[in-house]
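Encoded as structure tokens, here's the structure I'll be asking about.
A protein chain is absent from this complex, but the other protein chains hold their places.
Chains here go by letter, A, B and C, matching the order in which they are written, and residues are numbered from 1 within each.
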């Protein structure tokens, strides 16, 4: 390879053939789901069969959260000025950052470090969790992925862990998250449950996803929601209106169950 | 509803409950795929069962095209400056526009208008296609979704139509696309086959997707590819290098088949 | 020049020398203002001396408009999520589009076409303006650059024209804008005065700025405002708050006069 050459391992484009991580894309079509393809593209190998359902559940978990999150707000605001769909999506993606979606990456770092530290120190997961909680308490810092903005019980966390358990994906990272949750309760007396970001973080760790990629899962999951709000803004509202999210009223479909 | 209230039909967020288009998200998790959830979020209803596999195939069809497309280039360039993942993704999304991915929307408009015109004029699809091709020829314009940049035979087009046929999704829009392809050949003597953008366009029309949403399907499909190139750039290259895509060499997995 | 070579006329970078449009940048520093340099970079030549003050006035005219414009809103929203300054600016820029700032480009097209048409048809500017107003009235379209969102008298319009008159920059495009304003009043009975976008448009036409570049002047002018709102958000507010612009209260410096 000459000096100027540089390497890429993602896709080989040849005449009449596009091979992603070695697989012709037309071979993948009809045989793997988007969730599996997402994992393959990022990680280089198809996910284990047990991971398939968990990946879909993660990508479905954060589809949308109404009009108030900053990503929806930024996307609608840009759409309202007549910018094209991709520009409005880009603005929404720019708002998926440290304080919005970023707890997934933060929590993955905490869990990875805690599990590594338990191994290095010869501690049980519980001992490592107790030490970690004490350390954060002293530093007066919150552990990302635990506790809710509002005192709610997010049903998505339980559902994620239920699916992961059924599929046999729960391991040391999920156990570490549960140990931290328990220790937080004991130390503070308050319930600071694993939230949906924390649950996603634990499962991404179980599937050996790189921390660097964490935000991509939230962005992919929220993308449909951004598009729905952008399209709704364009089709039902006047350009350049002041978007006061507190005045939004849900007038969509009533609660319903899957057939 | 007071004067200031405005309506949204996407998501109802209530204590302990997030209902997307009426379905609690935790009910959707584990039961619907990302592709189905994508359709639900955009369209308000779950796709017909026959559309499921077609939607996944569309979202898989454009996962990546190597390092040369503008979206990959813009994303890698921004990542190379130390910007966070979401900013690099946003730059990539800004490059998915009229001349890159935009043929899907362009072709959807052509097919929608051609089918509408055939009905209005009492023409057969073939008659309408012949008239349309003549009209574009006179205006010296290309019909979006037909012909390739390089003289290749994109295997993804055939695969998309194969899956759609198996699932019974082919109807008047696919037939119109085929009629235009045939007429283009007869009029020009050259092969200007339906390309992958054109095939996606025809199938999105069959599934009654709004033209306004076309680009969202390409963006969702390409998102994993953007992330893979961004992560590769960050992990294997020095910051601020000059990215000459012509010097990239594929050193990834050899061609392989699905188990 | 080989086949692969392509041409650029903006900047020549050589060892120990950066020449912008032929001028070493270190020669420009201390001798030309940013406004002159802005014009030079875009147009290839320094502005005529009489244009200098008008360019500065244009770049100052749209510095900021409080917290309510979509660009400020998008910028603050993205900043609120912990994204870096450049990402928040980018989101703000994405909102400077067709319905926000875009009237400058729209009005430049109208004035350019109207002046061209007057010449081609041998009409006076007034005759051409009357014809144009009649044409827009029949099409029930608004002429961009005329009328305000609220019934106000924007003092910036008068000030721009005053400076332009002093500097001798007013010509056929300003006269055409005035003729259209007069004709709009006569036809509709309502006052639809040239607004600040229209005044900027007329002066950019007088200085032979390409319509394609119109939005760059608004973006440059608004950039300081975006930065001020982003910095204020970061320094004085909690992350991830809901930004309700209607609840903003101005608590800054009282009205004051330039020394």
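Methods note: a contact is a pair of C-beta atoms (placed from the backbone, for glycine too) under 8 Å apart; a residue touches a chain by one contact, two chains touch by 3 or more.
No experiment lies behind these values; they were computed from the predicted model shown.
Colleague: Which candidate, C:37, C:110 or C:204, sits in contact with the chain we can't see?
Modeller: C:37
Colleague: Touching residues of subunit A against the unshown chain: what are they?
Modeller: Residue positions of subunit A that touch the missing chain: 83-84, 86-87, 90.
Colleague: I need the residue numbers on subunit B that touch the omitted chain, in ascending order.
Modeller: 68, 70-71, 73-74, 77-78, 80-83, 87-88, 90-91, 94-100, 102, 149, 239-240, 242-246
Colleague: Mind listing the subunit C residues that contact the chain we can't see here?
Modeller: Interface residues of subunit C facing the absent chain: 1-2, 4-13, 15-35, 37-38, 41-42, 44, 53, 56-57, 59-61, 63-68, 84-87, 89-91, 93-94, 96-97, 150, 152-156, 158-160, 162-163, 210, 212-213, 215-216, 219-221, 223-225, 227-229, 231-232, 234-237, 244, 247-258.
In the analysis below, only the chains that are shown with their structure count from here on.
Colleague: In graph terms, with chains as vertices and touches as edges, which category applies: line, ring, star, complete, or other?
Modeller: Shape of the chain contacts: complete, all pairs touching.
Colleague: Would you identify the chain whose C-alpha centroid lies closest to the centroid of all protein C-alpha atoms displayed?
Modeller: That would be chain B.
Colleague: Between subunit A and subunit C, what is the gap in Å from one C-alpha centre to the other?
Modeller: Measuring from centre to centre gives 40 Å for this pair.
Colleague: Between subunit B and subunit C, what is the separation of their C-alpha centroids in Å?
Modeller: That pair's centroid distance is 35 Å.
Colleague: Just the number, please: Cα centre separation of subunit A and subunit B in whole Å.
Modeller: 23
Colleague: Multi-chain contacts only, two chains or more: what residues does subunit C have there?
Modeller: Each of 83, 87, 90 in subunit C touches at least two other chains.
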